[in-house]
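The other protein chains are all here in position, but one chain of the complex has been omitted.
First chain written, first letter: the chains are A and B, and each begins at residue 1.
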Amino acid sequence: MTTKVTAPGKKSLQTSLEIGKAVKAYYANIKEAKEKGVPVIWSYGLIPREIFNALDAPAIYLEHLPVVIGTKQLSGHYIQIAEEEGFSRDVCAFHRCFLGCAVAKEREPYLEKFFAPPDIIVATNLPCMSESKSFLYVADHYGIPYHFVDAPINTWGSDIPDYAVEYYVDQLQGAIDFLVEHGFNYNRDKLKESVCLSKRLVELWNEIDGYRKAVPSPMSSVDGFTACYPLVSLAGTQLGVTLYENLLEELKQKVANKEGVLDNEKLRLMWFGVPPVYNMGLLNYVEKYDAVVVKSMVEYIVGGAYDPSIMDPERPLESLAYKSLVDIINPTSENMVDFVVKTVKEFKIDGLIGSVKRSCGLLPGYMRLIKDAVYQEVGIPTSIFDLDGMDIREYDDVTSKANLDSFVESLLASKRK
Amino acid sequence: MGTLETMKDIFDNPNKIIEEWKKDGRKVVGHRCMYVPEEIIHAAGMLPYPTFGTPEPIKKADSYFQPCACEFVRNLFDLALDKKFGFLDSMVLCNTCDAVRHLYNMWDTYVDSVPCYMVNNPQKMYDESGFKFYRMELEKFKKLMEDLSGNKITDESLKKSIELYDETRKLLKELNDLRKRDIPAISGSEFLVTSMASMLMPKEKANPLLRKLIDEVKNREIKNADGPRILLTGSIIDNPTLIELVEDMGGVVAVDDLCTSAKYFWYTTKPNNDPMDAIVRFNLERTLCACAHPSEDRYDYLQELIREFNVDGIIYFNIKYCHPFVYESAIFRKKLEEEVPTLTLEVDHSLSGLGQLKTRVQAFIEML
Partner (left out) sequence: MITAGVDVGSLTGKTVILKDNEILAWNIIPTGPDSSETAKEVFDMTLKQAGLTMEDIEYIVSTGYGRVVVPFSNKNITEITCHAKGANWFFPSVRLILDMGGQDCKGIRCDDTGKVTNFAMNDKCAAGAGRSMEIMSGLLDTPLAEMGGLSLDIKNRLAPLSSTCVVFARTEVLGYLHEGTHKNDVLAGACEALADRVYTLLKRVGIEGDFVISGGIAKNIGVVKRIEQKVGLKANICFEPQIVGALGAAVFGRGILEKKTAKKK
């Protein structure tokens, strides 16, 4: 239920349209595979996609499905179904959303284009506890086999011990063995190729980031939210690489022509927290103040925030294990804080927006640390307020906009001084 | 004073234990969650101190954590900020849930007076490669405890510590088994106080007290034992008031699957020439925490408790914002209810809203 003022984000890039098409095609392929009798995997959490590519396994990534549901304003309905099953409001709204969708007796025709029931589940505990548990309910409901990959959390910083990598390699191999047992064919060459393409994908993403740092910024986080999709589902594929090559070209041209999202860019903001998926128009809202949301943290926690030079196609599993341990989705608090401070500096951010999803057990825990750090090291403020990025029933438009209004006004005022 | 009263006194006044221990210049290492091996701390000649919360409303912690973080963790952090844990020479956490990870981050950043360390452990049990990983972490932890204490931890000293802690576990289990009877010899709230007191004090002191207590109560029968027999489970419950609440509403708390109770003593270490390996396997050849996998293991263990203690109803006490137990109670509910009625309750760690809680518990007991 909404106060009628939700709006989809206004995207300004051509590539965003292409990516949108790729999203639809991805799910259509899965449905086709299902019809041909190929078992469909539901993957929870950040299992390296390259493994599924090497097994030619059609996989639905549960980070993305709720986004599809949310953007169509349907999240409230499915979240309610999950609550009826006993999942209280304390647990992640993303998970409640797709749990409800998974067990619903019927789904809207639009969603049926994206939804293929699972035959197997492969889950992990990155980035959070919810990933590690909610899949059990789905496995039980459908009576299907599941495999849990235990990813070590990073407690060492950037100096990852060999035994941690070894453990995770073993876990990933376990996932491969499990899927082979269940009828998939493993092709190690495909894994190597996939790792190679992933490396290229992240290299491109980093180059893209480079152009986004330009003043004025040629791309807002509204497009960014769409643009991070290849990192979610197309890692290790040529299609992902092509899409990012196109995006890079588009941005190069814009920067060459000094073409920004706004003609008169006064403020650059960063969104830490999950933006309202059902109302991405809220990120465009601040543009009336000549403020643009240049980057959001969500674009980093989908699995591409690591140095691609660590990816060695000749040692594919070791590379995948290592990158999962150093990626920002698996942070120590120092890593997280340093990363955000670095991003704020490089993107020349004027203010950080920290939206807190009450049902999230992960991101809100970093808010205070980040707020203190960005203020101490860069001198910029953070506005922390409640906003559930997925549960549309909880959305209060008036208060959300009031929070943004007052924050932006105070930022503009300090700029004038 | 009877031994039950002694236990209560220790539970109410843990500072006495600390004062006594520190008198001789010995160190105290605080810990939270079951994958921090107490035996290693003990073998280094230090006192492993289980950090419990208090039923007070959160004050300072909310300006660090968002209000949507686990209440128990916020309470612990509150106590740390208030320097209530100032007597600790070190604080050790481990990899259980997101909230504990955040506690580590916060403590490490904002509590200078007590250094905080994190032991990394697998969340998947029974996995040989997980044993290797955990072993490496524990070797590091062992070195840390040696450095902190200035004492070397030998295989011998470790074996002795394991024996001592296993003895505590056996005695607590023996005492707990007295609740299997139709009329238990000790009530749920009395048991929790005893269990937590035993966790708090040096095991050299706890073990003789437990033997004495078993002797004292073995022929005892508690009053008001004709109500339905309840199994309590859920997030970390460190307040006997909750158990008393169930008892006051007419339930007989036959067994509690809590971190402060059965989870602590249900299993003992298997014989092993390599004590470090013994500790690794002790921790990883069982699934007791809702954060761990496989969850079927936990389900089987709950079934065992239901059978052995002749349980009529289950109550899940989930602390507000505890994710692992909300998932577990939602996932297990249907299966459990095929055997035994199950009630899931959300509880404020500071125990506000007790009236509403009483109504729900009473209604459940009336239903049974």
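Convention: a contact is a pair of C-beta atoms (placed from the backbone, for glycine too) under 8 Å apart; a residue touches a chain by one contact, two chains touch by 3 or more.
Owing to the predicted nature of the structure, the values given are computational and were not obtained by experimental measurement.
Residues 1-4, 80, 83-84, 86, 88-89, 392-399 are the ones on chain A that touch the missing chain.
Seen from chain B, the chain kept out of the figure touches residues 341, 346, 353, 355-356, 359-360, 362-364, 366-367.
In this text, only the chains that are shown with their structure count from here on.
Distance between chain centres (mean CA atoms), chain A to chain B: 36 Å. Contact residues of chain B toward chain A in the complex are 63-70, 95, 97-99, 101-102, 104-106, 108-109, 118, 120, 122-124, 127, 129-130, 132-133, 136, 290-291, 293-295, 318, 320-324, 326-331, 333, 344, 346.
Listed in rising order, the residues of chain A touching chain B in the complex are 85-88, 90-92, 125, 128-130, 132-134, 136-137, 140, 148, 150, 152-153, 155, 161, 163-164, 166-167, 170-171, 332-333, 356-362, 364-369, 384.
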